[in-house]
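Just one protein chain is left out here, and the rest sit where they should.
Here is chain A:
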Amino acid sequence: MASQSRKGGKNRSGQEGVLARVTNTISQSSIVQQGKLVASDAAFVTKKLLKSTGKAAWIAGTTFLILVVPLIIEMDREQQMNELEMQQASLLGTPPVAPQK
């Protein structure tokens, strides 16, 4: 009887019992544990990668700003001045383009 009531008890909350058992086995199975470990590792590595990519992007960006941007600006101005001189040289009756350095 006791076993019957126990069995009944098991059967009434049998659904829950079965469900709980099934989810327990699933969540305690080794695959799921490993999956969790892998996911947390992946998250960790992705966070680190993003941070280091961010850092690298910052270093590359500021170095580019300091080294290359003034160069581009100055070369552009030099080119503009050259064009202006060529224009003026052609306007003034095409004297021979003497290098005025």
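Definition applied: contacts are C-beta pairs under 8 Å (C-beta built on N, C-alpha and C of every residue); 3 or more make two chains touch, one makes a residue touch a chain; residues count from 1.
As a convention for this text, contacts and distances are computed from a predicted model.
K.L.:
For the chain not present in this complex, what protein name does its UniProt entry give, out of "Geranylgeranyl transferase type-2 subunit alpha", "Cytochrome b-245 light chain", "Mitochondrial import receptor subunit TOM40-1-like" or "Coiled-coil domain-containing protein 22"?
P.N.:
"Mitochondrial import receptor subunit TOM40-1-like"
K.L.:
Decide which residue listed in A:Val22, A:Val38 or A:Ile59 touches the omitted chain of the complex.
P.N.:
Missing-chain contact among the listed residues: A:Ile59.
K.L.:
Footprint of the hidden chain on chain A, which residues?
P.N.:
Residues 59, 62-63, 66-67, 70-71, 74-75, 77-78, 81, 101 of chain A touch the chain absent from view.
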